[in-house]
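What follows is a short report on a single structure.
Here's a slice of the assembly, chains where they normally sit.
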Amino acid sequence: MTTPLLGVCYYPEHWPEERWAWDAQKMREAGLSHVRIGEFAWSRLEAEPGHYTFDWLDRAIETLAAQGLKIVLGTPTATPPKWLVDAMPSMLGVDAFGRPRTFGSRRHYCFSHQGYRRECARIVEVLARRYGSHPAVVAWQTDNEYGCHDTVESYSEAARHGFREWLQQKYQSPEALNRAWGNVFWSMEYRSFEEVDLPFLAVTETNPSHRLDFQRYSSDQVVSFNRLQTDIIRRHAPGRDVVHNFMGWFTAFDHFAVSDDLDVATWDSYPIGFLDRDANSPERRARYMRVGDPDAQAFHHDLYRGCGHGRMWVMEQQPGPVNWAPHNPAPAPGAVRLWTWEAFAAGAELVSYFRWRQAPFAQEQMHEALLLPDSTLNEAWYAARDIAAEIADAGITLPQVRADVALVFDYEAAWAGQIQPQAQSYTYLGLMMDSYRALRANGLSVDIVPARAGAADGYSLVVAPGLSAPTDALIASLKPDEQIIVLGPRTGAKTADFAIPATLPPGAAIQSLIDIKVRRIDSLPEHASVPLADGGALSVWREFIVPGAGTQVLARTADGEGWHFTDADGRVHYLGGWADGATLAATLGDLARAAGLDTLTMHRDLRLRDLGEMRFVFNHGPETVDAAAVLEGYETLIGGALLAPCGVVVAQRVI
Amino acid sequence: MTTPLLGVCYYPEHWPEERWAWDAQKMREAGLSHVRIGEFAWSRLEAEPGHYTFDWLDRAIETLAAQGLKIVLGTPTATPPKWLVDAMPSMLGVDAFGRPRTFGSRRHYCFSHQGYRRECARIVEVLARRYGSHPAVVAWQTDNEYGCHDTVESYSEAARHGFREWLQQKYQSPEALNRAWGNVFWSMEYRSFEEVDLPFLAVTETNPSHRLDFQRYSSDQVVSFNRLQTDIIRRHAPGRDVVHNFMGWFTAFDHFAVSDDLDVATWDSYPIGFLDRDANSPERRARYMRVGDPDAQAFHHDLYRGCGHGRMWVMEQQPGPVNWAPHNPAPAPGAVRLWTWEAFAAGAELVSYFRWRQAPFAQEQMHEALLLPDSTLNEAWYAARDIAAEIADAGITLPQVRADVALVFDYEAAWAGQIQPQAQSYTYLGLMMDSYRALRANGLSVDIVPARAGAADGYSLVVAPGLSAPTDALIASLKPDEQIIVLGPRTGAKTADFAIPATLPPGAAIQSLIDIKVRRIDSLPEHASVPLADGGALSVWREFIVPGAGTQVLARTADGEGWHFTDADGRVHYLGGWADGATLAATLGDLARAAGLDTLTMHRDLRLRDLGEMRFVFNHGPETVDAAAVLEGYETLIGGALLAPCGVVVAQRVI
């Protein structure tokens, strides 16, 4: 049981030193316990090569610590200063058109560049030595938002060299690589690893295996770049949490793998900015314009809690309008509180607002903060203060518990979907999100787990759509006698080498659970769908499946093909298409009940999250909703059954 | 009279040798007579520079020949191997932004590169020497799909050099070039051919004459690149057909000119992939989602039969969903049979499916085939077998005959339309397709002929819209006393140098047939059209025309301007705008009847093709249609008057 905590991101270097003490005091007054600092300050820590100026940071830390605030210290490697770029121009990332990216914003480095890695190790080492054992510095953040602005992939000389080495390590011989990729196709065979280039600027699409390996390589660079820093920090900062702040709607590297080197997975939650970015329906965009997608925050909370082996923070929480989306509307009154409680309900130990005071200058000047640029306390400052008060007043503490439903998430499956969508509007993330929505529409709480053997152990219901190439070990670790397992569409569509399985999809391992063969894909234009015999429709993606003996067809399309299959015992299910929301919710609801789970029919705007004996209910819609039906057997600690827009209920099961 | 033949594309190098014999047997069982092989196999034919390994190809040919299969052998020049690219990097094509294209897919060569041409000549010579007189090798295919992935134009040093030479040859002096292009405009004058650059990356549009000449140059490179191969093949493979496989909806080089060096024009027909690509109406896209545009295949059959001087094959026929379109829906049941018979009805000697077995690896793994990757016989295998059987059962043989209607097609006119659309949605291909549709809506069969003097000889009705710059010789060869001639809009709009004719469009030659002057162009936004006095409307393009004495105005716009003109005898017609489908069909129907032709009013989904005494009827729609009215006087050999979706009728005139 832990008490939910609040924090803020702060840039002392942006403000006159005489204002720091006042700032710290106002943070404490708002009930904040944590402050993140330092993550973009390289040019202030080392204004000239090798000349460190840490005195200001010493004083900033002391000033904050004097108010009892705990420091999350960021390494400044996301913003190498100009002198470093000029001394080592080959460190710049190179875009997919072969152009080196320039200085003038951030993240202008190439993950593959060994020289830049040495510079990072140097500055991190100096920082970690200096502050590693400082009592106020309770956690370290590596870098900032790995991959932001499409920076995971770099088409540089350093990447070319690194990729060849990586391939050599993986395949040992060019013949093995040629075989794995199928390079006999179009005479793409290599005689040595030195002949392999990066997959860009080709006449038409390059080999999907080539691209998948390059994505794996690029992801591995992020992992090792991060580990370089965590190793140094752990050496000098024993007992401190080492974290990184991930982003939303971003899959270009394997966040599970990076998280294996972290203590906590943290992420940056901007519900309204994301709504404008993602592919929501016009109706949904209008309805949730000022609160964000009702499932998107929770999805990411659950995903990153899974990455963090149960430990998750929101490192940056949107506090008002931001600056970076095409449109940046103001949040609805109460939205900041709604988002904060949603995070706690999903197990966040800490919610930290971004940022303390709105900067009047530079790129983010239109990004709101807890304070206005003139230091007036802004809406979100009061929101934070009130949340801190209600946590204290209600004496809220939160248990760390597991859900009953596991949704399997796999970054390689996301890459596979991008490399070979086959249907223009197919995205793995969209398919995952629809499955998540369908589970939540049944009032279910969900854990998101990696595609690793054993990760789904103990869950009553395991859902794994779109999982391109599950390992045999993962499939072998599923337990149909104890779990209802739901696969497809597109689960097992490929081998690890990005080929069609020898026994056709979903491949031999899955076929040992449910005897089916996917013989054909029907990829659908946006204007078309395939009606189902019992109402509803498939869109985007539909599979033609040949069931084996003993396989049952539970549902069919109107043209008579099966689309929902199960094994003889009804324990392993395969869905051969992307069903509409209502159909998917009904189907998964049935299967959840078959797995022994209780389901609830949720109002379109309400969302529910159970945490052991605690139940949280949220109203994302513009109207007041009566949630009494989903609070039966619960007593409310915060809020009441009649939820106003942005309303929050925290309740406790009546024993 | 020839018997229609079936074939398949096969890649023995993709499969274990022990499977070849079984493959060959199954091909024979399906009733296939031809197999195309070898066209991407360079890295297997010459894995190391100068070391040829043809033994596997020898064995593959023997294995296929042992089943009586006839071989179409492809030259492998569309996929130069990596060692060749590394030895000669300047051979890479360069894109319109000046970036050399990279290895990793196919067609990465520049047509202008002399060094690469020498390498091509070498490998083709070796192949032709070895297999030229092999009895089973009955035909040769040069390269593969010239121009695919926008590879006709290259902005390389080789192209720059070649273009200057070509201009020097054409114009002899810079002064002549300056005059022809009008380079006095904007001070674009050159003092020597060495000053001329390729028309790319300029501040705003370059001189249209400059671009047209560059397109002519680029097209000429394809012609000479192809001829280099055909010359070698003919030397070593006497009596064999030399062919190339063209694409659909592709006009970047002059296919008539390339075909002049071939025996047969073949093309690759992907009806569903094309539907998703081209600019069809949403309603049309939905209705024909699983069969393709009812006119597009036939149009290309007729076009390529024209290119091939009467001889045409479908070298690659879509057998199921493909992988390269934005969406790739499954064909309707019966669609493969429909497409195959459409090709035969249009005079195809051979329809060859692409490909034998779905490759489980590399770029085209989602492209279906006659066999699934696990060798299961797939839908199209059965379709092929059934078609072969019905040909044999009904004893079908096909005559080679001419249609009564000629539609004049000109690649230079397509380039002119792209270089200077003037109205955003103007495309020459679109205008041609609409004219073709309007003729077919009258039940007419059409020959597509080049814009060459005499090519329209003997046709009762000659239709030539959008023909930018017809030669005087072509116009002089028309015979208004024997033919009804339909020109415009945009026919004769330019001189050969891409200037407005001195006597205004349509230029003096046409004006000697019909006395009109086009004084103004009204280019229309998508939201607007010009209503006609008698119903219907013009869209995209409308001309203001001054008729001379004796010229008759047959139809007017609602605002009183003439749009359909004819000479005093009513034999030469000019249409001053792009009319809607119904108006165009009515107009061309009237003129066909005036030319003495019988017309039929076709149901929207039915299409008809006459081949001498034989009549073919096809149903492209989703409903059963009664075709009795268009089968009066015919007896059916295959199918009956009530056509189910994808239904085919082959009938014989009752004498």
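Labels for the chains are A and B, by order of writing; each one numbers its residues from 1.
Here, a contact is a pair of C-beta atoms (placed from the backbone, for glycine too) under 8 Å apart; a residue touches a chain by one contact, two chains touch by 3 or more.
Computed from a predicted model, the values in this text were never measured in an experiment.
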Shown here are 2 copies; how many are in the complete complex?
3
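Please note the rule applied: only the chains that are shown with their structure count from here on.
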Could you tell me the distance, in whole angstrom, between the mean C-alpha positions of chain A and chain B?
48
Can you list the chain A residues touching chain B in their complex?
97-98, 181-191, 195, 197, 199-210, 420, 422-424, 497-504, 519-525, 527-528, 544
Within their complex, chain B touches chain A through residues 11, 13-14, 40-44, 47-48, 76, 79-83, 86, 93, 95, 97, 99-108, 148-149, 151, 276, 282, 285-286, 289, 320-321, 323, 326-330, 358-366, 368, 372-374, 376, 378
